[in-house]
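Partial view: only certain chains, each at its native spot in the assembly.
Per-chain numbering from 1; labels A, B and C assigned in written order.
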Amino acid sequence: MIAVESRAENRALELLKGIWRNYSVLVVFVGIIGICAIAAPRFLRMDNLLNILRNTSTVGAIALGMTFVIIAGGIDLSSGPVLATAGAVLILLQRMVNADGTPAVPLALAIVACLAVATSFGFLNGIIITKAKLPPFIVTLAVGIMARSLVMYFMRGATVMGNNIPQFTRIGNGSVFSIPIPFLLVVGVAIIFHILLTRTKFGTYVFAVGGNENAARYSGIKVDRIRIATYMIVGLCTGMAATIEMSRMAAVAAATSGSQYEFEAITAVIVGGTSLTGGKGRLIGSIVGFIILGIVNNMMIMLNISPYLSGCVKGAVILFAVLMQRRER
Amino acid sequence: MSNAAVLQMKGICKSFFGVEVLHNVDFGVDKGEIMGLCGENGAGKSTLMKILSGIHAQDAGEVIFKGSVIRRNATPLEMQRVGVSMIHQELILLNELTIAQNIFLCREPRGAAGLINFNRMNEDAARILSKLGEKIDPKRKVRDLKIAQKQMVEIAKAIAFNVELLVMDEPTSALTGKETKILFDLISSLSAQGIAVVYISHRLKEIIDVCHKVTVLRDGHFVATKNVADVTAHEIATLMVGREVKESKASDFPGDPNAVVLEVRGVSDDLLKDVGFKVRRGEILGFSGLIGAGRTELMEVVFGIRKPRTGSVFIEGKPVTIRSAIDAIRVDLGFVTEDRKETGLVLCRDIVDNANYVSWLKNPGMFKGAKATMENTRRIIDRLAIRCSSPAQNVSNLSGGNQQKVALSKWLLSGAKVLVLDEPTRGVDVGARQEIYQIIRELAAEGVAIVIVSSDLPEILSICERVIVMHEGRITGTLNASELSEAKVMYYATDV
Amino acid sequence: GTGEGGKAAAGKKFRIAVSLPAANNAWQAKLLDSINAEVAKDTTNFEITVKNGVDDADQLNQMTTFKGGGYDMIVCLPGNGTLMTPICQEVYKSGTKLMIIDRAIEGDTYTVFYGGDNAQCGKNAAKYLGDRLKGQGQIAILRSYVGTPIDLQRYNGFMDVLKASYPGIKVLVEGDGEFNQQAGLKSMSDILPAYPHIDAIYTQDDEAAVGALTAIKNANRTDIQFITGYGGGKTAYKFMQDKNPLFGASMSYFPTMGGRGLAMAKQILQGKTFPKDNIEATVVVTQDNVSKYLNDAY
């Protein structure tokens, strides 16, 4: 009798443990939301929540791509400057007008150019890292410094206004069924990426390359191509982030656009449970990760915490979230 | 027990993540005794010894060493201090440190001002190595060593200090006859000095040759301890597996000698000198030789991992260019590498992934096809009798032998026409080894050409229909199964 | 002095070194432009080197390099006035003429100062806000890199007057606009749901103000009467030109002071004299007078 009972108990415990292991990031997430709701009742208002989703979309888009790079054992420190560069291309194309005042370049084409520029930077990163066999940390840092410098040079450091037309600004500021369009875009991409990562061969190879590069190579996987592809993915995502960001303001600031976004994105990915050593990770974790970061920023304002102290709170929440993550094993 | 007992382990239990891998195991060794420890892959041999050497803590039971109870959470250093030293199954050397630094890690001789006395350390290291018949410069980095040399360094490290109990977990799996002989002489002399030795091996002949007693584990349970004089290798195998194990000897290749699938011609590089060979449909071809003879290197050239200076490869008579593994896979070559940890498996991924990488590459389409993948995986787990809790188990948690089977499974699922197996049974137990041999024979019967590189002579003798022997990058002899003997192979391998 | 005039006549050029902080925002970029424009004006009599430091330590390094470079005058816009004080003292004591632009250093070890008055602009803003709100209401503040010297001057100037003269006005919350539109937008969009009633917003930068306006527009808020900016941003000025009622005023702080300062430096080398401290007039730019200042905008 007793043995049977304790077995049933054990099974329940195992089940709980299983849930915790697979969904700990979600549990932490719900916990944080609960704490926030108690601390600041206005936090749970729909407009506030939607606002958080809108604000985190840019970093969120980058975090999605960053997840691939990190799982494959890499890192991308160039995202912020690349966002500025691609954004500058978008704004410069988009603001060109014909003599009669109509846009000279169709908006869609300008966006495609923006995505292409960002993806090319990813390609560049990937090529240098794989062909010259240099560490990703330093390569992407250097490429980032160079990209920022280039955009500053070509724009003389200034903030340039785009053509403030509704079709354009709607991308970043609009809503569909009151859900912010940028968040819908991010969710859409996230779903595609989730399938890519878990259901396709490419996804498995990304894990393999991050887990054991040699074994992947001996199994016939084109390690370099997979690597390069992950950097192109984060590039594409950065281009998407650039489109959202530019469209929200219809302007690009050469010096500040996207600054520090790479760290926000990496933090989101790690908070989401993906390991920097490569070979394992989950996209859903990254999504929760960037939303947690957005909530933290929002709560500083909600609770009117001294701007000096906001860093303390933020650091503590990051540590707490990662700590909860790690307990899984 | 006799009062000469150095070690007694009583009622040891241990679980990982709720799975019990040791169940109430008793184990003891006397002073100067050489105790063999046998069991199938995953039986719990390494785990038991890791508990002894302070790496794992047991869940229940006690360890008594030299009459005193060892505290449950003793550290590796504490166990070393009381005189327990262990050679681990997986090499755990530090590649960026020198040989001497590795041997003396944590016990560096101090000189002036508390700094390390490098001169003494290097001299001592050289002395210990020469005792093992190695003349490598102890100032070299371990990174530059070959796997057998690394194994010797690992052994040197274990015997460098006053030990009273030495645990050797499959020390010979990377060694050939010459080094093995040196090692056995060493073990005997240690034993004569009163040092107890626990010797784990899947090569039962070695157990018979060197041990006084043997303890057999099965599935985490203690089965028996026997005097070696009272048992045969065959009986040990039966105890381990719990049923009869049949061994067999190969005969000459019976198939069509003209149906050459793979031909390699004139491969030369820094080590290899104009090497070539042919293998036919359904043939099992062996490569034997001493360590560093260049067999692995030759196979890496064939598989496109390494660029030779000259050389060409023909598949079914047609010349092919193989520049990378994927090219080799396209012409239906398969290659089970000798180092499963480094080049064979992605340890942090599960069995499903590791078993399917190549077949995914070969099949068209972007998606993995969850159902087909799962079926394949289950089929291969059954066929190779891979011991695991589920196909979704991480490969890193499998025992060495089971890992080897997973490494093999990748190529079985991809349908290779030529399968190169480099040390295919390194660390695999007798039962599983016979299973693997059986699988190899079945594959050959299906028409797959098999190339086996092995440093294990009995293995070569029992399965290969033809053997090529290499010495220092050259082919020195080719023998058919009917003319095969250990002496002949050694004759060509040493090129006297 | 006459000696220096003679030097130019003898075919030797006056050498000036200009040390600036990082050109990492639109204001600094425009300042650099205006300085470069001034450099280009007279290359026969002047040889001018212009450098931006990466950070404070880098600017210190630059100033050290300049100190030994045999220049007739060093012009310094200190990224952090307090941190640059010791090196400025050294330069001054070494006999090289030293002009400080924009941000004051501690003490009086400089030849001449030319700059704006951040604290005064903050005070102007408080007065403008207080008067328009008739001394009653709730406001939000967007600061500019909280804790940096400029932020503190602009913030403290504002708060001093607000506390002293308009006790009926309550500061609800402070965000950080970080001198750029994106940060202004994000910060304000976090503030709006948390505070259902805000009467006005004080921002310490025009770019951040523009971002904040976008957030207000997106949130469809009607309670906010107006927002004030700071600096002289083109976009902000456009709002005022277009008579957008939401954009109340911008406190002038023009980057063209760089060019004007350098012009003064040249004249000093050529023998003209000026007072030690020269402060640009502070203006509250509104819809009514914005057309006068379009050329100063960045």
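In this text, a residue touches a chain if its C-beta (ideal position, glycine included) is under 8 Å from a C-beta of that chain, and two chains touch if they have at least 3 such contacts.
Everything numeric here is computed off the predicted structure, so don't read it as measured data.
> Can you write the chain counts for the whole complex as a formula in the shown labels?
Stoichiometry (whole structure file, shown labels): A x2, B x1, C x1.
The working rule: only the chains that are shown with their structure count from here on.
> Answer with line, ring, star, complete or other to describe the graph linking chains that touch.
line
> As a test of understanding: of all chains, whose mean C-alpha position lies farthest from that of chain A?
B
> Roughly how far is chain A from chain C, centre to centre by C-alpha average, rounded to an integer in Å?
Here the centre of chain C sits 34 Å away from the centre of chain A.
> From the C-alpha centre of chain A to that of chain B, how far is it in Å?
Taking the mean C-alpha position of each chain, the two centres sit 44 Å apart.
> Can you compute the centre-to-centre distance for chain B and chain C, using the mean CA position of each chain? Integer Å is fine.
72
> Quick check: what residues of chain B touch more than one other chain, meaning two or more?
Expected reply: no residues.
> Contact residues on chain A for chain B in the complex?
Result: residues 14, 199-202, 204-205, 207-208, 211-212, 214-222, 279-280 of chain A touch chain B.
> Write out the stretch or stretches of chain C touching chain A in their complex.
Where chain C meets chain A, its residues are 23-26, 28-30, 32-33, 143, 146-147, 172-176, 178-183, 185-187, 189-194, 207, 210-211, 214, 218-219, 233-235, 298.
> In their shared complex, at which residues does chain B touch chain A?
Of all residues in chain B, those touching chain A are 18, 303, 305, 324-326, 328-329, 335, 337, 342-349, 353, 356-358, 360-361, 365-368, 370, 410.
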